[in-house]
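Below is one structure, written out as structure tokens; comments come after it.
The other protein chains are all here in position, but one chain of the complex has been omitted.
Right, subunit A next:
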Amino acid sequence: MIREFGLSEALAILSGVQSTILLSLIAFAGGGVVGLAIALMRTSERAWLRRCAGFYIDFFQGTPLLMQLFLVFYGLPVLGYKVNPWVAVTIGFTLHASAFLGEVWRGSIQAVPRGQSEAAYALGLSYVSRMRNVVLPQAMRISVAPTVGFMVQLIKGTSLAAIIGFVELSRAAQIIASATYKPLLAYGCAAIVYFLLCFPLSRLSMRLEKRFAVKS
């Protein structure tokens, strides 16, 4: 029987947004924390740290997110670790997002003029304080646009979590589309919701850039 596309169908699609938002937040948090560590390793004075981070970035940038999720969810059990889907997406998205954010932030850290670090050294500031109080605040300003750009990509990328069983926005739309035979309507609804999630982020990015420009 073919279902009609009515309010309850629209709501069913909308209910997928919860998972999409949750998955996005997990990816931002995991990617942000680990990404910062990767960026700091990549700009370290120690060659072996730089090399480790470089390898990490190359590997996770060079393989598709879909494959990474797949390997974590189906691969870890083979090694004897049973993982629930939430753990799997957390690991998968963290690896993926941290590699990209790590590289974006590495570039931003290196874009801060060398004289800033030299002034910090000359004042006797420690590594932590040089990074936290001098270099990172300036790198952050430089990285606003590419970081938000990647976050928007990531929100849309959460649809890949469907392959390990998550019913998020895209998957919900797919289910409704095949039940109602109204793919255009179903995917159209999902697209609007994605847009509503991503658009404010892009606006926020512009606002932040403008504010930083005025301040310095």
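Heads up, the rule we're going with is that contacts are C-beta pairs under 8 Å (C-beta built on N, C-alpha and C of every residue); 3 or more make two chains touch, one makes a residue touch a chain; residues count from 1.
Just so it is clear, contacts and distances are computed from a predicted model.
This figure omits one chain of the complex; the name its UniProt record holds, of "Mannosyltransferase", "Fe-S cluster assembly ATPase SufC", "Polar amino acid transport system ATP-binding protein" or "Tryptophan synthase alpha chain", is "Polar amino acid transport system ATP-binding protein". Checked against the full complex, the one of A:64, A:85, A:137 or A:165 touching the unshown chain is A:137. Only one residue in the set A:11, A:25, A:67 or A:123 touches the chain that does not appear here, and it is A:123.
Across the interface with the omitted chain, subunit A contributes residues 113, 115-116, 118-119, 121-126, 129, 133-134, 137-138, 141, 215-216.
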